[in-house]
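For this view, one protein chain was removed and the others were kept in their places.
What follows is chain A.
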Amino acid sequence: MPLDTSTYDLALLRVDGRRWNELRRLHGQIRTQAAADGSSYLEMGNTKVMCVIAGPSEDAGRRRAGMGVSASGSTAPGGSAAADVVVSIVVGGFSSVDRKRRARGDKRIQELQATIAKALASNLHVHLYPRSTISISLHVLSQDGSLLAALINAATLALVDAGVPMTDYLVACTAGSTSTHSAGDEGADPLVDLNTQEEQELPFLTLATLGATDKVAVLVCETRVQVSRLEGMMASAADACKGVRKFLDQVVREKGHKMVTEGAIEKGASMAMDIDV
């Protein structure tokens, strides 16, 4: 049942009481799974995802078909010169309001997997791990909009935990527009970090940027929107990405600080980043 968002004009408040440029409550944890090489848990409002990383490891099981979608760098004869990034997404049947059993070969999920794998593969320094696989498994526990964005952010956090070198945080956020696709009103506001209700009602896009820069790694829009509206939506999504990056960085630093004070890291072990929380 679509929800009436036409009241936005009255108080400039969204259905959940946010302003146009406000993110939902973000909560993140890293190193949640002791056994994994890297792991994270991320909440963006009521969207909750978990990420577990195995690798970089030798690619023994690489040829197994149907394990997910991989993206690799240039391949040289006799084994790949760069690590394969393999992403698999599991959407919990309990994650949305109506319990739906999804086929394993769901094209939407396969597309998400390919998107995340390709985006991360170009951001990570995969050439440092020839003939190996980085396997990223993402679990969707609860869905409330901005799913792709949450998955990308969680994967970034977990990769930081796994210690895979990367150029910068790959952060993502959604942005929408307050008017429907047909209306040509110029006064329409962009909105950031949409929830399910807003996603169903409004045109929106998901944008992933490379950390501090404004470079766009992923841009996905699946709804009809006037082309003139694109620039505004992209600009506000990029701004929101900066906020998300700040948050992810804070999560990493807090965890690092905690590990140092608790003595989880040996004294004198070289730390690439200075911990200044």
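Operating definition for what follows: a residue touches a chain if its C-beta (ideal position, glycine included) is under 8 Å from a C-beta of that chain, and two chains touch if they have at least 3 such contacts; residues count from 1.
As a convention for this text, contacts and distances are computed from a predicted model.
The complex includes a chain that is not drawn, and of the options "AP complex subunit beta", "Exosome complex component RRP45", "TB22A protein" or "Multifunctional methyltransferase subunit TRM112" the UniProt name matching it is "Exosome complex component RRP45". Check A:123, A:174 or A:195 against the missing chain and you find that the one touching it is A:123. Panel shows chain A; residues 63, 65, 69, 71, 74-75, 105, 107-108, 110-111, 114-123, 181-182, 205, 209-210, 213-228, 230-231, 234-235, 238 of it touch the chain omitted from the view.
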